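Missing here: one protein chain of the complex. Every other protein chain is in place.
So, subunit A:
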Amino acid sequence: MIDLGPYGFYVLSAYGVTLTLIAALVLQSVRRSEKVRIELEALEARRGRTPRG
């Protein structure tokens, strides 16, 4: 582990919060994308159509 000196708490907090927020944003985006894709495919299948895009 690198030595961050007396500012370790500040640097690690900044990186920790940033990476957590980015991970949450990516996860939420991917999960919603999958959920909507599955819903749309089910609706298109009910109408007997090929999903578009």
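One rule holds for everything that comes next: a residue touches a chain if its C-beta (ideal position, glycine included) is under 8 Å from a C-beta of that chain, and two chains touch if they have at least 3 such contacts; residues count from 1.
Quick note on the criterion: contacts and distances are computed from a predicted model.
UniProt records the chain missing from this view under the protein name "Heme exporter protein C", selected from "Heme exporter protein C", "ABC transporter ATP-binding protein", "ECF RNA polymerase sigma factor RpoE" or "Cytochrome C and Quinol oxidase polypeptide I". Interface residues of subunit A facing the missing partner chain: 2-8, 10-11, 13-15, 17-18, 21-22, 25-26, 29-30, 32-33, 36-37, 39-40, 43-44, 46-47, 52-53.
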